[in-house]
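Yeah, one chain of the complex is gone here, protein chain that is, but the others are all in their spots.
And now, chain A:
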Amino acid sequence: MAALAIDNISKTFDIDGRSVTALDSVSLDLAPGEFGALIGPSGCGKSTLLRMVADIVSPTSGHISVAGEAPRKARLAHHIGFVFQDATLLPWRTVSENIRLPLEVVGGRRAVDPAAIQALVELVGLAGFEHARPSQLSGGMQQRCAIARALVTSPQMLLLDEPFGALDEIMRFRMNLELLRIWAESRTTALMVTHSIEEAVLMADRIFVMAARPGRIVDEIKVDLPRPRRLSQIGEPDFVALVERARKSLFGDMVEMLQDA
C-alpha cells in the first residue's frame, strides 16, 4: 500500500464570482519511507496540495489517502507531522516545551516522556538549548526545533512546506543534510515543497515538477543518487544532469508564461 496516494485532485476557488482553478487533476504516489519533493513556481498550488494532505484545506474533487486513511482520519490519529515555512514556535515556551506540545495535545501532560523529548532534542542538535526560548535561537535552530516537534508523535507522513526558505544558502545546505539524517533515522515518508532545484535533487527520491495556471504536475524525475547524500555530490555529473533536467521542466512553463504575457 502506498504511504501517500493523491488521486486526481482538483481545487477551484471563487474569486469575485469567478471560478479559478488552483489545481487541475493532480496525481502522485509515495512508497513507504520515500522522500518526495514538489517543485514549481509561485502560485502553482504546491503549498495548497501539501495542506490538502494535512487536511487543512479540502480538495474540490479527487481523493487522497495517507497510509490508506482519509486525510481527516490521519490528522485526527496524529499520523501527520507538518513543518511550516516559518518555525511557528510558541514564543512563551522553551525548546523542550515546544517539542512536547503535540504530545500534550494527544494525551495531556502525563503522556510526555522526558527521555523521548531529550532524545529528539539531541537528534536535531539542540542539546544544551532545552530551556532556551525561541527568541534566543537562530533561524536555523528554530527550524530544527520545529522539525523535532513535527517528529515527536512519530508521524507516518512528514510534510514540509519550504522549511528552509528563510535561511541563507550555507545554512540551508547544512539543514538539508541534517534533515536527511533525521529522516533516515525516523524512516517516515516525507513530502517537501521547495522552489530550489538543488535542494530538491539533493534531498528527494522523486521530484514532482509543477506548473502554474492551472497548477498541475508536468514532470516526474526519479533521483537515483546514492544515499546517504553528501554535499560533494552537488558538483558531480549525475547531479548536474538531474538539475538540468528539472530546470528544463520548470523553464518550459516559464517560457509559456512569458509568451502569454
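Operating definition for what follows: contacts are C-beta pairs under 8 Å (C-beta built on N, C-alpha and C of every residue); 3 or more make two chains touch, one makes a residue touch a chain; residues count from 1.
We take it that contacts and distances are computed from a predicted model.
Enquirer: Name the omitted chain as UniProt records it, choosing among "NitT/TauT family transport system permease protein", "Alkylhydroperoxidase", "Ger(X)C family spore germination protein" or "C-type cytochrome".
Expert: "NitT/TauT family transport system permease protein"
Enquirer: Decide which residue listed in A:80, A:99 or A:191 touches the omitted chain of the complex.
Expert: Reading the full complex, the residue touching the unseen chain is A:80.
Enquirer: In the complete assembly, which of A:70, A:90, A:119 or A:241 touches the absent chain?
Expert: A:90
Enquirer: Of A:5, A:56, A:167 or A:243, which one is in contact with the hidden chain?
Expert: Result: among the candidates, A:56 touches the missing chain.
Enquirer: Could I get the residues of chain A that touch the absent chain, sorted low to high?
Expert: 51, 54-56, 75-76, 78, 80-82, 84-86, 88, 90-92, 101-102, 104-106, 132-133, 135-136
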